[in-house]
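The complex is shown incomplete by one protein chain, all other protein chains being positioned as in the whole.
First chain written, first letter: the chains are A, B and C, and each begins at residue 1.
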Amino acid sequence: MPSNVIGHLINGEQIQDTAHTQDVYNPSTGAVSKKVALAAKETVEKAIAAAQDAFPEWRDTSPLKRARIMFRFKELLEKNADKIAHLIGEEHGKIIHDARGELQRGIEVVEYACGAPELLKGEFTKNVGTNIDAWSDFQPLGVVAGITPFNFPTMVPLWMFPLAIVCGNTFVLKPSERDPSSTFYIAELLYEAGLPKGVLNVVNGGKEAVDTLLEDKRVQAISFVGSTPIAEYIYKTAAANGKRCQALGGAKNHAIVMPDADLDNVVSSLLGAAFGSSGERCMALSVAVTIGDEMGDKLVQELSKAMKTLKLGAYSEASNDFGPVITKQHQEKIIGHITSAEQQGAKIIVDGRHIKVSGYENGFFVGATLIDHVNAQMDSYKAEIFGPVLQVIRVETMEQAMKLINEHEYGNGTCIYTRDGEAARYFCDHIQVGMVGVNIPLPVPVAYHSFGGWKRSLFGDLHIYGPDGVRFYTRRKTVTQRWPSSGVREGSQFSMPTMN
Amino acid sequence: MPSNVIGHLINGEQIQDTAHTQDVYNPSTGAVSKKVALAAKETVEKAIAAAQDAFPEWRDTSPLKRARIMFRFKELLEKNADKIAHLIGEEHGKIIHDARGELQRGIEVVEYACGAPELLKGEFTKNVGTNIDAWSDFQPLGVVAGITPFNFPTMVPLWMFPLAIVCGNTFVLKPSERDPSSTFYIAELLYEAGLPKGVLNVVNGGKEAVDTLLEDKRVQAISFVGSTPIAEYIYKTAAANGKRCQALGGAKNHAIVMPDADLDNVVSSLLGAAFGSSGERCMALSVAVTIGDEMGDKLVQELSKAMKTLKLGAYSEASNDFGPVITKQHQEKIIGHITSAEQQGAKIIVDGRHIKVSGYENGFFVGATLIDHVNAQMDSYKAEIFGPVLQVIRVETMEQAMKLINEHEYGNGTCIYTRDGEAARYFCDHIQVGMVGVNIPLPVPVAYHSFGGWKRSLFGDLHIYGPDGVRFYTRRKTVTQRWPSSGVREGSQFSMPTMN
Amino acid sequence: MPSNVIGHLINGEQIQDTAHTQDVYNPSTGAVSKKVALAAKETVEKAIAAAQDAFPEWRDTSPLKRARIMFRFKELLEKNADKIAHLIGEEHGKIIHDARGELQRGIEVVEYACGAPELLKGEFTKNVGTNIDAWSDFQPLGVVAGITPFNFPTMVPLWMFPLAIVCGNTFVLKPSERDPSSTFYIAELLYEAGLPKGVLNVVNGGKEAVDTLLEDKRVQAISFVGSTPIAEYIYKTAAANGKRCQALGGAKNHAIVMPDADLDNVVSSLLGAAFGSSGERCMALSVAVTIGDEMGDKLVQELSKAMKTLKLGAYSEASNDFGPVITKQHQEKIIGHITSAEQQGAKIIVDGRHIKVSGYENGFFVGATLIDHVNAQMDSYKAEIFGPVLQVIRVETMEQAMKLINEHEYGNGTCIYTRDGEAARYFCDHIQVGMVGVNIPLPVPVAYHSFGGWKRSLFGDLHIYGPDGVRFYTRRKTVTQRWPSSGVREGSQFSMPTMN
Partner (left out) sequence: MPSNVIGHLINGEQIQDTAHTQDVYNPSTGAVSKKVALAAKETVEKAIAAAQDAFPEWRDTSPLKRARIMFRFKELLEKNADKIAHLIGEEHGKIIHDARGELQRGIEVVEYACGAPELLKGEFTKNVGTNIDAWSDFQPLGVVAGITPFNFPTMVPLWMFPLAIVCGNTFVLKPSERDPSSTFYIAELLYEAGLPKGVLNVVNGGKEAVDTLLEDKRVQAISFVGSTPIAEYIYKTAAANGKRCQALGGAKNHAIVMPDADLDNVVSSLLGAAFGSSGERCMALSVAVTIGDEMGDKLVQELSKAMKTLKLGAYSEASNDFGPVITKQHQEKIIGHITSAEQQGAKIIVDGRHIKVSGYENGFFVGATLIDHVNAQMDSYKAEIFGPVLQVIRVETMEQAMKLINEHEYGNGTCIYTRDGEAARYFCDHIQVGMVGVNIPLPVPVAYHSFGGWKRSLFGDLHIYGPDGVRFYTRRKTVTQRWPSSGVREGSQFSMPTMN
């Protein structure tokens, strides 16, 4: 990118449209590092038009050829992984190894997309009736759009566009305006991999850009990942405009710690799941529910001990465990949640509110925080904090714990720690959550399964990426075919036997 | 049903709630034959509550046991087919053989539902990572609702509830208030087949009933079949209430008649497709597009000749070809469309406006009508007439014909008549319609494929019945599982080898 | 059947061919009850010819129509279940409730076969290259044959012919000559359900009949269930004649009883698994491997106590737990195995060798037998006893137990009793056995999964029934299709755009 302003990528070319811009921060230092352009309606429409123009030829390109661009894209992402990780870290704040991990999970969807010829197979039936055949094939929709959040500037876009594109659609991506550089760069790499012009377009922007995508008749489908209120707005508005939509929202992910759980394993795996990426993950494990006070006491004691070893600091230092949060406003909001829990009677065991990182005094840091004796009435329990805060709730039975989870507004991820086959099976079957872990606190489905929560964590009927992603980005067409027998053509030359 | 008022079926029992009722007609005679109760909000909520209560046990019933109720349901539907056909004919007007045909297509979905154990298989992966397994299973949603139209009072409900129920959901059905008896009766048969109380509930009603279903938080999903404006309202409102929805709307189905088409086959198959069930089918073939004037002339000539043999009359006479339309209002609307075409310059070749059926002078009859020289600007072309009216448009090339179809608001069904492999393949690939026939004018997909149009003929992302139906009525849950190795349990008793 | 000699069912008609016959016993009384004809080569060839003649029309019948015969077949099997169970019990000896259970498992495959239209879907790809499509469909093979054992005279035939036939094949069945009546009767019921003549044929017989099936060029595939030496012969001979073959052989099924297993559950479920049907099941649980001497002692003590309650007697008495074995020779062979174990140092805890059933003194009875301190070198351990004999082996670790199982010649079924998730997962992953139970001693896969062992328990690559059964009974055909553009046909009438 030539200038300090991140623009748009339309029809394979960088477009500036800088009438409106917004600051992009380095959260580790708290300083503004770049600006990002906010697209006007016309710019978004230009992107849609480019995608629309590119569609007819792209849909007619064979799945194999489309897939081969994804093979090359994977190579380029791997070759440029360091650069991408730095772009992520600088604008998002996550530590470089975590940025690499994010990218890796995104690459896995690209690998899945390489299987397009298999994934796009339709269903064929000979003789639905006598000498009548039928088949269904799965055709691309046309122009589809993705709107993605700040917390995974490469992974979440990679959940969407590789699959949409390999299915034959053309794409308009509106990434987060908080950390646009890495997203922009991977889009450029896809062109370097051989993508025809206009098949992927990136527009930066705010509500005007979003609303243009939601209302434009040429856009056939919307994929969204973000907070629940926005997800709900997106789903409702997309539907009111006749579009299909999958809108993924917020989360409050609980781990049940059973009395027979292996405590060492619980503690070590919870640390990463609760504080990794400062808890700014929709799969972050933010509530531990202990069964029995004995386990509650032990867990809090061991966690608070282990948390002393956690290293907080700038994204660029690989030995850090986690970094700053995305903005000063968000930092204050998280601290407010901790204070509210304290005021409503919970006990702050480890307090991350007043932490200072030497050399990065203006960075947006919040330290790892452990809160005990939380209950379901507290505001801090109801909200998605999206910060490095782990809350502990103590109950007496597994059923109480499951009731808590099932009654929460969100149903994204959850986990049980146990050795017991029966407990695990009962939990998996009856918990009203879309992604479930057994002794795994971050049960993000692998790329060839699909990602999605239940309840108010997802609006729509198909999950994102994996087999559901393929189905979302395609439209079923069913052909029923009969060839009538005719005396004209065969004539004396060949006679077709009568069949019934 | 004991009285002359069709009530509701809630928790396996007939409920009256007759504060508001509406007349049910016998369209063949024009006389009121029964009344139907219109459910108040509270009655609908009672049905939802019954479904909600029945859900936990039903979801835990094995798919095989659920399927076996469908096996018995099929037997009962077949055993009572004559009775059902009469109930359909009396209130809808379609001839008894056509009513049998409708029922048969519905039974095919029941047959498909018998395969639930296979259809509900999830995806299992050993070693998504070292010693970590993952699987996705497809769990029922809870309470789901169906809203169905008058034109197929048994078939369309059977597209929905057997599949929803066999997937483990419980169901509230709001059928058309115009011809409720056959729908009610098949619901009773499902109970006779062994369905536990509350798993299927039927409420008759109007907008209040519909809106209650759309707004009640306990209802997880809505399936709808009807006209496009209502479908759009249903989709938008369901989405605004956070539900998943599939809403099937109107149609304008074109047949392209290529110069090499077998004319005898075209004529004989078009007769049934255009005039069967008085054209009151969303898959009715209502526009014939001829390529070249020579084919246009021949087709109009042969059709008008063949139409003379068509028999119009009461539903109960098996030798009739088709019967009355559903209401007096609808009869007038159809006649209005014919007149408008005439006024806008089309040529009425066969005129069904002034037909009288002897002995049934008050029946709501419209005769088979053929209109030539229609064009895309005429109101009669733009609208879905839903009557026994076939319009002919003449163009010069296949491309012009396809453009016409692709530019129409609807994209439900279409057909090409040809012997030519290339023409058929090009048409199937590029036509923007969900259900395509080659030499088949009514390409309704068989029960094990799925039914759905494109463009404004369907709102949502999954088609109805078949594999898409299963996916619509289930929610993906993905479990990721790891069993940590523990020194405690194995101890001296058994040692687990270290794996990586 | 009119006479006392069971003949053959060829082309839908009973054929006698009684030159050679063999006695059929009632094992409960030890008396000869009937005779069965043993088909000469010519008779088998007649059956093959009938199947060959019926094939062309049957393969062209739509899958839906074929499936509907299975729907009716299921109804008839259920309606005549009592009669079938009596026919089984009288000639096989298993108790009436067990015979009903056998039939039920067979009916489940018929239910699965009802899903043929879904199961036979092929794979369709648009644009394998530019404007080139490809699809694979799964076509029937032609005449296929099944050879089935005495121990499940209805279930095992039902594992084969319903699926083979619904896939479009025609079938020649050679059932066991020991208990032919129930098999013959269900074949007649399939005709009553509407099967066209010649699609299913039954020939009774011995080696001559088997060899004719193996060598006749018209027979395309062989399904076999029986002992391993014969399975091996069948597989080798079928292959030498160029046929596809699946041949299921013997078993030695072990249960590992872990120290944390629920003893009550182990004891009660082992009783049925070891002694049900006198152990004459290829999935019978015949070896219990206890981990640790403590568990060994407790298990032997509790089992021997529980075994006192077992009731042995004639098939017709529903309160009996199990009945006689199939022949006098087999009775003696089983007793010989017990004696050999005793001589080689094992301890006979409960001894069934000298049992007498009052009123049935000539019946072929062996009492439930429990043998402790068995080891892997004993002949009774190496052989498949196929009688009501449970042997206990004591080891110290789970690894030793798994090694024992993995080194055994057979790999049909196995089970682990535990509550521990890790132990169960490790066992399931690494045990070299095809059908694995966790706390389930008879892990026979349900009809919509597939049945098959590993190692010398199955020869071939596809398991029986379920998805593998469909694949076994069909032949993949892959079509690649291109329609070249031609100036001749489109000409002035329609121009096809150039695509690439």
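The rule we apply is simple: a residue touches a chain if its C-beta (ideal position, glycine included) is under 8 Å from a C-beta of that chain, and two chains touch if they have at least 3 such contacts.
Predicted model, so just to flag it, every value in this text is computed and none were measured.
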> Which one touches the absent chain: C:A221, C:M258, C:V357 or C:M398?
Replying inline: C:A221
>> So one chain is hidden, and I want to know which residue out of A:V32, A:L64, A:A318 or A:I355 touches that hidden chain in the complete assembly.
In response: A:L64
> Which is it among C:Y235, C:F275, C:Y315 or C:Y410 that touches the chain not included here?
Replying inline: C:Y235
>> Counting contacts across the full complex, list the positions on chain A that touch the omitted chain.
In response: 64, 67-68, 71, 74-75, 108, 111-112, 114-115, 117-119, 121, 126, 131, 133, 258-260, 291-292, 396-399, 420-423, 425-426, 429, 446-448, 481, 483-486, 489-490, 493-497
> Can you list where chain C touches the absent chain?
Replying inline: 123, 125, 128, 132, 134, 136, 221, 232, 235-236, 238-240, 242, 244-245, 262, 265, 419, 424, 428, 433-440, 443-446, 448-452, 454, 456, 459-463, 467-468, 471-472, 475-484, 486, 488-489
> For chain B, which residues lie in contact with the unshown chain of the complex?
Replying inline: 60-64, 117, 120-130, 135-137, 139, 418-422, 424, 438, 499-500
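By our rule, only the chains that are shown with their structure count from here on.
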> Distance-wise, how many Å sit between the C-alpha centres of chain A and chain C, to the nearest whole number?
Replying inline: 47
> With chain centres defined as C-alpha means, what is the inter-centre distance between chain B and chain C in Å?
Replying inline: 42
> In whole angstrom, how far does the Cα centroid of chain A sit from the Cα centroid of chain B?
Replying inline: 35
> Got the chain B residues that touch at least 2 other chains?
Replying inline: 446, 448, 481, 483-484, 486, 489
